[in-house]
Every structure is written in C-alpha cells, then in structure tokens.
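The complex appears here minus one protein chain, its other protein chains still in place.
Up next, chain A:
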Amino acid sequence: MLDRPLAPPPVEVIVAVTQALHREARLLDNEDLDGWLAMLGKDVSYRLELKSRRFRADRSPPLPLGPGVIFNEDLGRLKMRVDRLKSGFVWAEDPPNYIRRAVSNVEVLANQADNEVRVHSVLVMHRNRIDGTTRLLTAGRTDRWRSEGSCWLLASRDIVLDHSVMPDSNLNAFF
C-alpha cells in the first residue's frame, strides 16, 4: 500500500511529533519510565508480531490464529513492566545496563482522524549489558500519535524487529 498522505500535516505538527519521538527515546535511555508512561494514550496498543522466513512463492495458508505476538500490551501491562523494572529485584539490570536508542527515518503522515498522525520510524537500540557484552537491535515502527491538549500521546505502536534469530537473550527494553 502506498503511503499517500491525505494532505501533508502542518510543519509544526511534523516538528512536534518528531520531537516527541526523540524525547521518548531520551526518557527511556535515562530510565525515566514514569515520564515515558505519561507519553502514552490511555488506550495505547503496543505490539510486536512474530515473523517467519518464507519463500516468496510460499504456498502455505496463513496460520489459523495468526503468527503469534511477542508483545501485545495495553497500558496496564506496560505499567506492570515498568513496575517490575522499578521493583529493585531485577538483578540483570543492577548495575544498570547502558542503553542508547537512535531514532531516524521519521515520516509523519496525516491520518483519517484529524487529531492523529501516522508515523514511521526506525529504531536502533544499543545495549551494553552488565557483563560488558554489547547487543545491537534494529526495528521498524509504525505509530499513531494523537494530540490531546498541549501534547502528543502515543496511541499505538507496531514494531517489526529486523532479526529472524534475536541476537539477545531477552527483550527487556521498550522499543
């Protein structure tokens, strides 16, 4: 499907949403998890679907109940994850890992609802773990951001992880 914008969003919107993405990455890198939660809409959906490597000419029908999802989270579940990270009992994060997120390829597109935009972006996540090993994960993201009052809130995020074998022992970080 072509991403043909209805009418391009105003420049101020593009700037504001792009800034929101950068701010989000900074809050997460700095472990300001409550600050991050405050950027999420009440009805947020946060998803990561499973992929499997198939031949282009594959003849098999889709799986009856879909490919499966690694993340299919609502606000309550994301809060629970944040609570876990803040519990003081996550041994693998103590001392803290060094995590840095780079956001790029940001494309802000108009959406049907006029207080919403659709946003494509690329996330590169660098994780330097407590044992000194470094893992690099890259993902594509398709978001919906909604303007509520003076701020933009994340309404939904579909993550596509670019690894058929995940190069890390866990996905203990937000994308």
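The working rule: a residue touches a chain if its C-beta (ideal position, glycine included) is under 8 Å from a C-beta of that chain, and two chains touch if they have at least 3 such contacts; residues count from 1.
Everything that follows uses one rule, which is that contacts and distances are computed from a predicted model.
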Inquiry  = Missing chain, UniProt name, options "2Fe-2S iron-sulfur cluster-binding protein", "3-phenylpropionate/cinnamic acid dioxygenase subunit alpha", "ABC transporter permease" or "Thiolase family protein": which is it?
reply    = "3-phenylpropionate/cinnamic acid dioxygenase subunit alpha"
Request  = Decide which residue listed in A:Pro10, A:Gly68 or A:Pro96 touches the omitted chain of the complex.
outcome  = A:Gly68
Message = Even though one chain is hidden, which residues of chain A still touch it in the full complex?
response = 48, 50-55, 58-60, 63-72, 77, 80-81, 83-85, 87-92, 129-131, 133, 164-172
